[in-house]
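Heads up: the structure comes next, in structure tokens.
With one protein chain held back, the other chains of the complex are shown just where they sit.
For clarity, chains are labelled A and B in written order, and residue numbers in each chain start from 1.
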Amino acid sequence: MNDDRLSVLEQRLKDVEDRLEIMNLLASYGPLVDSGDADATAALWTENGEYDVPGLHMRSREDVRSMVRSASHRKLIESGSTHFIGPAHIAVDGDRAVAVCESVLVLRDGDSYRILLSGSHRITLARVEDEWKIRHRITRELNGDPHARELLSPTNIAES
Amino acid sequence: MNDDRLSVLEQRLKDVEDRLEIMNLLASYGPLVDSGDADATAALWTENGEYDVPGLHMRSREDVRSMVRSASHRKLIESGSTHFIGPAHIAVDGDRAVAVCESVLVLRDGDSYRILLSGSHRITLARVEDEWKIRHRITRELNGDPHARELLSPTNIAES
Partner (left out) sequence: MNDDRLSVLEQRLKDVEDRLEIMNLLASYGPLVDSGDADATAALWTENGEYDVPGLHMRSREDVRSMVRSASHRKLIESGSTHFIGPAHIAVDGDRAVAVCESVLVLRDGDSYRILLSGSHRITLARVEDEWKIRHRITRELNGDPHARELLSPTNIAES
């Protein structure tokens, strides 16, 4: 009977650890992309992971790396950028997980700061060789676009 | 003796799971209210839960639902709104919990974005039929109002 209790505890604790590992991964995106580290940012995704943002659909780590190394991203971070991402709602189901959150992108602009955009995100993660990685992330601008709102809906929160 | 160690572990793990469930609930408010889902937003509260914001004191799920469905809220989300809520300090005590956090409300405004308000929040939660729900949430505008600051004080952080 103690064996059963132990097994249940081990599984519950594993679930908790999964959730905390995913929270930590999500919290590292902003710092890494604002530090300009292309390799570390790309390593958050699976090898063929997708990152779909307005105007650009990346389909691999290599694509993410190129985005971080691009002249336009370098310009952002050299002016001063903050990819500020809020706490996510996370649903874990075995080796898959879905996280939903919002963000603001803040830019230095002369002597002040301004919000360049505010976004909704739906992020699908997978456990790959014992590590959580982003398999698919879609970002849309919260500018009234109904599709941006839809990413935040309970259906998207619940389904993996 | 192993039985005792198991029981202690089970209780500690339950505390951890409670905390993570509350974090997940709090993280879902922004996405749900910005997606315009009145039912899912209201379901975060207990049946007679309260939500006290400047100019409006809601006293039930039905009141929360009406707020999300109101013309003024529809206008906000159709222009593009982000109820961006920061990580909360959480104190759990058995079947009660208190969370304290800050937020900014970001709005699309023509071609740019602006902060409509910045707020302090004190949220009391209760465990109801094995699920955490909001029993009372008060939000005040951080515009110099001493009461808004008071919501963030250690007394309010500590007491449940």
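One rule holds for everything that comes next: a contact is a pair of C-beta atoms (placed from the backbone, for glycine too) under 8 Å apart; a residue touches a chain by one contact, two chains touch by 3 or more.
Source: prediction; values computed, not measured.
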- [ ] In the full complex, which bits of subunit A touch the chain not displayed? Write them out.
- [x] 2-3, 6, 9-10, 13, 16-17, 20, 23-24, 26-28, 30-32, 34-37, 40, 77-87, 104, 106, 108, 112-115
- [ ] May I ask you to list the residues on subunit B that touch the chain which is not drawn?
- [x] 2, 5-6, 9, 12-13, 16, 19-20, 86-90, 100-104, 114-118, 120, 141-145, 148-154, 157
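Following the convention adopted for this analysis, only the chains that are shown with their structure count from here on.
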- [ ] Could you tell me the distance, in whole angstrom, between the mean C-alpha positions of subunit A and subunit B?
- [x] 22
